[in-house]
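Inspection log for the structure reproduced underneath, given as structure tokens.
One chain of protein is taken out of this complex; the other chains stay put.
What follows is subunit A.
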């Protein structure tokens, strides 16, 4: 057993975290232990206290470590080894030790709790054991590489990831079950017969996992012991150097391999997300209001400074759109002003200049180039000194406006005496857009306006990864269009969908060639001639259901420009209906 443990240690070390979480989970379930649950509740309440009094907790941890060391003296050698490991992990920690400090503590707590009820879990948790055994290979599969650097990384990521996950699972017990059942059902049924024979082995395994947990505790303890005290004292420069090379090392950066798909949570669509978010009450509203009032007091000053030839740029965390909007409504009601949403994906300097020439200056002519247009505007404003124009640009540093030429043109506009520019920037490196020449054109005055407000409007043109892409609209439009078609046409389309779904994992899939499609349709008795299929496809194309593309060999390829998730949904719906 020991030798096996030794040989497998590299793999096992990362395994244990998932393992003990699961074990814990099952203990929780099986015993229905009100007592433990209560303890856990206390734990939750105490978290705040724990943050506040780290030293106290650390002492406790130390004692626990000592106790545990007695308990696992069998593993003495490994303890030391893992200690080494632990310190290595520590070296990789960031100066901002918030996360690592918190979770190791929790880990240690969990482990100690586990240690109090070791035998029970072995004797009674027949059902849970197989899951552990299965869990181990599952996890270690992911981290097949076993050199120490990677191990360290894995270690760390596991620290970060599984601990909170486990905690969350415990907190949301019912949902966890729905989650886990699908995940584990297959393995359960498979292993159930084997349980009896493997009982002996299982107990061994459990003991093993316990031992590893103990190790884990020892690993965890030094981490939290070191972070607050030694970390600070340690030579900062050498630390920085190490961190730099670690961050920029050429070796592949490893993150955990958990993906959003594995979460198995139904993606929300935009509407539900909005509803959910609107329910959340914003925190610190009083303080934020105060902050905003502070900024609003500056409005008059801004106007003054704008009139005196400066332009104003706002920076700081949080959306500045509302603030500028308030500025607009309070101060600019009597002036001609143009609001430019830099975050709008279709914005361009051309459109800005167009709106100035067409709407502000009522000029109907066209211009040969943007520069001509600019010259014209500049001359116009120089001639008519009574003309005044305020430009409000939200996100001057947006993707579309950050180009050198755009900035040059906007800068030239803003350098005019009777054009006043007030803009906001958000990007960390936004000031890099401007060299000295541009800066002197802009003649900025910087104002820090940290608002902490959400970038709701600014990000509304972008899609979240976790929100269902393209929403329900394509699905409903698909069904609508398809409903109006003949059954044959529907069949043709379904064929195409199925083919595309079959090939969805193929990255080089460019579509179904027309000839193949025709063949398939013929075989399904959907069309009788080349022409009918073509006519049908034209109809699809008119409804933007398919896209055709000429391949390199000149053959026409057909593709449905809808993501596979929607297509699957659509198929399911179709099947229900028919």
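Criterion: a contact is a pair of C-beta atoms (placed from the backbone, for glycine too) under 8 Å apart; a residue touches a chain by one contact, two chains touch by 3 or more; residues count from 1.
By our rule, contacts and distances are computed from a predicted model.
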item	value
Name per UniProt, for the chain absent here [options: "Protein SEC13 homolog", "DNA-directed RNA polymerases I and III subunit RPAC1", "AP-3 complex subunit beta" or "Origin recognition complex subunit 3"]	"Origin recognition complex subunit 3"
Hidden-chain contact residue, picked from the options A:333, A:369 or A:552	A:333
Which residue of A:427, A:490, A:543 or A:573 touches the chain not shown here	A:427
Absent-chain contact - pick from A:344, A:381 or A:540	A:344
Subunit A residues that touch the omitted chain in the full complex	44, 47-48, 51, 93-102, 157, 160-161, 163-165, 167-168, 171-172, 246-247, 253, 255-256, 258-260, 262-263, 268, 273, 276-277, 279-280, 283-284, 286-288, 290-291, 297-301, 303-305, 307-308, 310, 315-318, 325, 328, 332-342, 344, 346-347, 351-352, 354-356, 359-360, 388, 425-428, 430-431, 436-437, 439-440, 443, 445-448, 450, 452, 454-462, 464-467
